[in-house]
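Every protein chain of the complex appears in place save one, which is left out.
Chain lettering (A, B and C) follows the sequence in which the chains are written, and residue indices restart at 1 in each chain.
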Amino acid sequence: MATTAPAMKTKKMSMHEALNQALREELSRDEKVVILGEEVGLYNGVHYVTRGLYQEFGKDRVIDTPISEESFVGVGVGMAIMGFRPVVEMMRMDFSLRAMDQIYNHMAKIHYMSGGHLKVPMVLRGPEGPGPNPGLTAQHGQQLTALFAHCPGLRVVTPATQHDAKGMLKAAIRSDDPVVFLEPGPLNNKQGEVGEGEYLVPLDRADTKREGGDITLIGYGASVALCLQAARELEHDGLSAAVIDMRCLRPLDMQPALASVAKTGRALIVEYAWQSYGPGAEIVARLMQDAFWDLDAPVGRVSGKETPLPYAANLEELSKPQLDEIVAKAKEIAAA
Amino acid sequence: MATTAPAMKTKKMSMHEALNQALREELSRDEKVVILGEEVGLYNGVHYVTRGLYQEFGKDRVIDTPISEESFVGVGVGMAIMGFRPVVEMMRMDFSLRAMDQIYNHMAKIHYMSGGHLKVPMVLRGPEGPGPNPGLTAQHGQQLTALFAHCPGLRVVTPATQHDAKGMLKAAIRSDDPVVFLEPGPLNNKQGEVGEGEYLVPLDRADTKREGGDITLIGYGASVALCLQAARELEHDGLSAAVIDMRCLRPLDMQPALASVAKTGRALIVEYAWQSYGPGAEIVARLMQDAFWDLDAPVGRVSGKETPLPYAANLEELSKPQLDEIVAKAKEIAAA
Amino acid sequence: MSTTSESIPTPAAARPGRSSAQWKRMLRMMITIREFEHLGEQEFRNGLIRGYYHSYAGQEAVGVGMLEALDPSHDYIVDHYRDHGHCLAMGIDAEQVFAELFGRRTGVSKGKGGSMHMYSPDKHFLGGDGIVGGGISVAAGVGMALKRMPGKGLCVCFFGDGALDTGTFHESLNLASLWDLPVVFVCINNQYSMGTSLQRHSSLSQLVDRASGYGMPTEQIDGQDVGAVYSASERIFAAVRERQRPCFIEALTYRYQGHGIHDKPLNYRTTEEEEPWRRRDPIRLLSEKLIEERQMTPAQIEKMRQEVTAELEAKAERARQAPAPEARELFDDVMI
Partner (left out) sequence: MSTTSESIPTPAAARPGRSSAQWKRMLRMMITIREFEHLGEQEFRNGLIRGYYHSYAGQEAVGVGMLEALDPSHDYIVDHYRDHGHCLAMGIDAEQVFAELFGRRTGVSKGKGGSMHMYSPDKHFLGGDGIVGGGISVAAGVGMALKRMPGKGLCVCFFGDGALDTGTFHESLNLASLWDLPVVFVCINNQYSMGTSLQRHSSLSQLVDRASGYGMPTEQIDGQDVGAVYSASERIFAAVRERQRPCFIEALTYRYQGHGIHDKPLNYRTTEEEEPWRRRDPIRLLSEKLIEERQMTPAQIEKMRQEVTAELEAKAERARQAPAPEARELFDDVMI
């Protein structure tokens, strides 16, 4: 399955519109699909992802929940083991900290603990990281990707483009595994080309966004755009940077990154997450394991700063991975 | 502060006895210290760590709680910001999944969010991983180290010896930072020498357990013992292995590991945690960053298998890092 | 919205009277459970069972009386970790339950789950659960599913008195009431949450009162008298089916053994306290009734016990002989 089949007709829309299309198409296709979450229905979704679906599919398919994250994730698990395909929204993924027991101990493990007798075909989705709007502060703008990616039994994916957002969400809903679908908050309102009609993007394939010979920039979710920006800047300095979108974090597909590093011998990970014990560390560890002999310099990381997200505009901006940091670090690695 | 001051008088005891001594000494020293948790009082503690303390210090200092993990962690936070020093026990660290919101969003962040106006001098402690007894199964024997270690604002430590257990727990209780103190379940009932009386072990220093010239084995918590065992086996093959106990995971002290790798040029991480996005990944990433030019071979990892902990005895055993795996991998790395 | 003052009506559909065959079936099942737990505890001491063992001895009337009233083709149960008895009462073959406890691949969860994680969707048994309160929201989800399926099925959810201290209990009851779900929440009040008596963990002594804030009918029943449990269940299930509304039942009972196999209950309770409960032993109560009503003689009951024991021993033996899972099965069923 190609990410952007060249033949496909596309339309420009925001990521939330792309996600909304995916939900609408899947709700129409399969009556076992239901949506649960806070303000997803009558209110139309705080981040617009479920806009119009309550009106179209009714309150038995698009279900408004009280502020009971642990338990409505559990409701999703219960519906899933009975053959439904619940899509459970976290208004922000930060709130999934309330539901970690259901996520780790139920959603992820029931298939295994039951000796395969039960399946849990559900999707947990919502925005993470410092966006779409600024000023989210410490408890609302975290990027907790690593917490999910560490848990066996889950599939964990995050799209970097509007097109992938649609195709991956549709694939996630059809997956018989439980899927954590992380929507990059900073991209929620950003526009891009999206394929029209039916297509799926696989949940186990990283994607090469740009070829390059001097250094491999590796991102996932919102940081892929930073990588692409940096690659354009680096061009001015005569450096050709490849950009890999990791996209599928669990299971992690290293193939495109390895192929690129085999050519460039140099790599830099870019991420919004906190660096220590963040997703980037696993990517580095896998490059260590499978690309060591290809590497001409240590793999670097530019990550979110290791602080709770501060409020003041200048500090908030500084806490995110900075374009000039990425460019400088890439040059340093390329020169090493 | 030395870990085992050679002059110190020691006594043989189990890790739970060492922890118990630490708690008793701190409860006696500072009346602001209180203990909270399920069955910590009248029942004497499921893993014996609080044995006798309820009788000695009474129900206002050693407080039995209902099964309300989220909220009694919050009670700890509330007491801590008021100047108390609560030590909150999770009967098993698995249950802290229920309390993740309090841990991530309150315990870890209030100091920062308040601009430093409030401190949260509390300790969250309990056993993690597949032990002391076998058959803990999927929801009771997880090693969730990485979830805590990823969170800015927390100190995260885990002792590998009985002696460190006592000295580090005392230091954790006196720390003005919130500390997650992870007790290696497999070591709970294991005996070792423990210093008598008053001493502290710092919360920001990894420890060299054994010097060696050919390869550096790096563990934390229960896997340090595996590293030492493997080092003895490797001796028979003529390989001299250093063993580093990472001990302090956040902030992570890389200094002894880097010093050792500067000599050996080779390293292997051993851990009970799941490999992908586990703590070992960060250690590899830090070696990549700061020891790349010293490395003669890629750093390896032997970790817990990436499955929920299975029940059947043979599968459970296989799911843990195996001694022969470690030895074989170490030889492979040494030969590369 | 409904008020708290509802009581559970007797709907027309309630079936009158019961046959002698039914009484004998219930007696036989209670004896089966008692003897099963007896054999199981022996095998634990023999080392064949590892980890946890939570005996249902003393509480048999609750599960047997209640599950006898189910519609086996449409109703489901979601259980907690004290689940062997409920497995048997749902018709799961004791051999499969033993095999699970022995870690055999013929076990009901293929040896992967163990004591707390039995699953048999065929028998509409959707799991034990090791997390206190962990199944309550899952049961609400099963109710959501049943409401959308034909057959007016309902979900019975079992948990202990300790589970009322978990937030998810309250969240789930609110959801179930708000959404009109056919779920019967059954609190098996055996007076203890591990070693903590009701008085020490619950702010109110009548647990029906702690479920009074959700606008659903509540009822306290005598959990020692299987006939009383059965009659109440028949009436309540019919009402839940008809009204498509949840209800809450508190079944008063007592566990004979410690919380788990290592627990010595006389450390926190007295034989004087135990005595009146043992006088009202559920098997004894029913036996006396059947003898009094001349439905059975003492000799017939003793013969029944011997038959049951012989049958169970044969099943245990077959389970012992069954193979352990193969090593490669470790990674089966982590994902699909």
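Convention: a contact is a pair of C-beta atoms (placed from the backbone, for glycine too) under 8 Å apart; a residue touches a chain by one contact, two chains touch by 3 or more.
Keep in mind the model is a prediction, meaning the values are calculated, not measured.
A.B. asks: Given that one chain is not shown, what are the shown chains it touches?
C.D. replies: Taken over the complete structure, the missing chain's partners among displayed chains are A, B, C.
A.B. asks: Among B:Ala18, B:Leu53 or B:Val77, which one is in touch with the chain left out?
C.D. replies: With B:Ala18, B:Leu53 or B:Val77 as choices, the missing chain is touched by B:Val77.
A.B. asks: Of the listed residues A:Glu39, A:Glu193 or A:Asp290, which contacts the missing chain in the full complex?
C.D. replies: In the complete complex, the chain left out is touched by residue A:Glu39.
A.B. asks: Touching the hidden chain in the complete assembly: which of A:Gln55, A:Asn133 or A:Gln255 does that?
C.D. replies: A:Asn133
A.B. asks: Going by the contact rule already stated, which one of B:Met91, B:Ile110 or B:Ala257 would touch the omitted chain in the full complex?
C.D. replies: Final answer for the missing-chain contact: B:Ile110.
A.B. asks: In the full complex, which bits of chain C touch the chain not displayed? Write them out.
C.D. replies: So the residues of chain C touching the unseen chain are 1-4, 165-171, 173-174, 177-178, 199-205, 209-216.
A.B. asks: For the chain that got dropped from the picture, name the residues of chain A it touches.
C.D. replies: Touching the chain left out of view, chain A contributes residues 38-39, 42-44, 46, 64, 66-68, 70-71, 95, 98, 133-140, 305-308, 310-315, 318-319.
A.B. asks: Just the residue numbers, please: which parts of chain B touch the chain that's not shown?
C.D. replies: Given the touch definition above, chain B has residues 60, 63, 65-66, 68, 70-84, 86, 101-102, 105-106, 110-119, 152-153, 155, 175-177, 251 touching the missing chain.
By our rule, only the chains that are shown with their structure count from here on.
A.B. asks: Whole-Å distance, chain A centre to chain B centre, using C-alpha means?
C.D. replies: 31
A.B. asks: Between chain A and chain C, what is the separation of their C-alpha centroids in Å?
C.D. replies: Measuring from centre to centre gives 41 Å for this pair.
A.B. asks: Could you say which residues in chain C touch two or more other chains, in rising order?
C.D. replies: Correct list: 109, 111-113, 117, 129-131, 134, 167, 334.
A.B. asks: Scan chain B for residues touching two or more other chains and write them down.
C.D. replies: 70, 95, 98, 137-139, 306-308, 310
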